[in-house]
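One protein chain is absent from this view; the other protein chains keep their places.
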Amino acid sequence: MNPKPAPSPVLRARGLVKRYGHVTALDGADFDLYPGEVLAVIGDNGAGKSSLIKALTGALQPDEGEMWLDGARVAFRSPLDARGHGIETVYQDLAVAASLDIASNMFLGRELRRPGVLGSVFRKLDTKRMRTESAAHMSELKIGLRSLTQSVETLSGGQRQGVAVARAVAWSRHVVVMDEPTAALGVKESAQVLDMIRRVRERGLPVVLISHNMPHVFEIADRIHVQRLGRRVAQILPRDHSMAEVVSIMTGALEVSSEPGSGTVVTDTNAARAAGLTPRPTD
Amino acid sequence: MPSSAMPAARVRARRTARATTRRTAACAASAALLLAGLTACGEGAQAGDDGGPVKVGLITKTDTNPFFVKMKEGAKKSAEKHDVELSTAAGKFDGDNEGQVTAVENMVAAGVDGIMITPNDSEAIVPALEQARDKGVLVLALDSPTEPKTATDALYATDNHKAGELIGEYAKARMKGKKAKIAMLDLAPGVAVGTLRHDGFLKGYGIKDSDPSVVCSQHTQGDRSKGQTAMENCLQKAPDINVVYTINEPVALGAYKALKSKGRAEDTLIVSVDGGCTGVEAVKSGKIAATSQQYPLVMAEQGVEAVVQHVEKDTDLKGYYDTGVNLITDDAVQGQAAKDSTFGLDRCWG
């Protein structure tokens, strides 16, 4: 089934189903993430991308289906639960608490307390150590900042995203999930975030990247997971396909046969043409 | 994040930490600003003879009721005449005791020689007044007494009981022995003025609270629209009400509106207390049968004079000073002294 019979997946899901009343957001979706790769998840609006990501990160509980982390069955009851298993998420627009400073954001929900009575009885935070460690993480990802004491709302969009990514990377043991990390950013800032993602990969952490931005996907992704109508319709390598083809797969104009090596199948010739493809005759 | 990850970087963070301490200190310092000032500065001001003009404070129940506006006017007039420095304050709403306590404290701090107050709560204000008197400030109650009465040096008021009695007697005479169905539109529980007027009315009418002719009793807070609501409810309960006692003229006019919309305005007798200009006008136009007129301007005038006399001549003040009350009606009954609305309009307030 897997495109390469390489190592076993870090995170794997089979047959995930999530229904909201009459709407089926996930309709038997599968998912595989391998060690050390950047996996892009793409799909049209309503394809079930964000439901899939929420299921993988504990933000929603699927009605059916199974998940494995490092080969062990898991079922996340909450985002906290998923984080406890080493899966860290950078949520689109929901990444940071605006009025808190960088260190407070890095450690939000996992604050360090002072040793001794000050920490145990008076619950005093070890602000100094949190700042030091935050600074180290930020510089490790080469995120330059003027000051660690300023609130994150005074930062630029890219810097803010940097804080969110740094936090996710700092705490992650298994997987970093990034939901549209470049959606709200300019060209230069997007490039910085893509650089950060490369550095995360260099550290050996696999990254799941949800994005609408095809150039970004093609620039950074090792593999692409295409989500459509609530399921995974294709797993492809960027080098095998053009951007236009991938878009066509996303919209349903092209279909990738589940048979290994059988290539791409055109299902809607007009749509494929509209997408700028010259459909090849199928074998 | 396990701490072992970055031991080396810890050392250099001291500067950041120190900066935080400084900011915290700045905040704490600003908070402690006033506390610090306390010991640094001198003694609090004491009331008494400091050679300057006599200072008098007037604290009314609220700033908005015309009764108190008129009272303030009287105090101002008298203050100008006697070269008195007058300051005024009021509760934020009818019944606001804490606001009056604060005003008393601030006036004592300002070094007034005397305070005139219409207490919002006749009992709750007492500790604050006692403190003021301990500091040598003369305290006069205007319009309504404190509980106990001895908490002030003197009371300048109309006899509210007598005011009630007058309209009670009047109503009794007007009914000429007919069977009365009485609605009592009262002020609020536990407020002396209301109780005194209420009791006075019943005494004048010659009945008790438990008398079957009292068919409805409602609290109105002295408010016109609440008076109207209360009257509407009373009419639901007893449609044949023919006498309405009201705590003041705004309530009387509210009641009149309720009666009028039921077509009952003509055959119902409304009596009231206060003698404000709107009220006396209503007597003139026949909406209100009679009202007991009081003189808030006089209360304040006399109060200011009393403080001046006390400071300059050290005169003693005791007990109760009646500022007078007159029954105002254009339909007087035999055997009861009354003034007509023209007399009332000459002396009305508001």
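Labels for the chains are A and B, by order of writing; each one numbers its residues from 1.
Convention: contacts are C-beta pairs under 8 Å (C-beta built on N, C-alpha and C of every residue); 3 or more make two chains touch, one makes a residue touch a chain.
To be clear about the criterion, contacts and distances are computed from a predicted model.
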item: Chain not present in the shown complex, as UniProt names it (candidates "Pyruvate dehydrogenase E1 component subunit beta", "ABC-type sugar transport system ATPase subunit", "Imidazolonepropionase" or "ABC transporter permease"); value: "ABC transporter permease"
item: Selected from A:16, A:138 or A:178 as touching the chain missing from the view; value: A:138
item: Contacts of chain A with the absent chain, listed as residue ranges; value: 59, 78-80, 83, 86, 89, 91, 94-100, 104, 108-111, 113, 122-125, 127, 131-133, 135-136, 138-140, 145-149, 153-154, 170-174, 203-204
item: For chain B, the residues touching the chain missing from this view; value: 1-2, 5-9, 11-13, 15-16, 19, 22-24, 26-28, 30-35, 37-45, 63, 85-90, 92-93, 95-99, 101-103, 105-107, 109-111, 120-121, 123-124, 126-128, 188-190
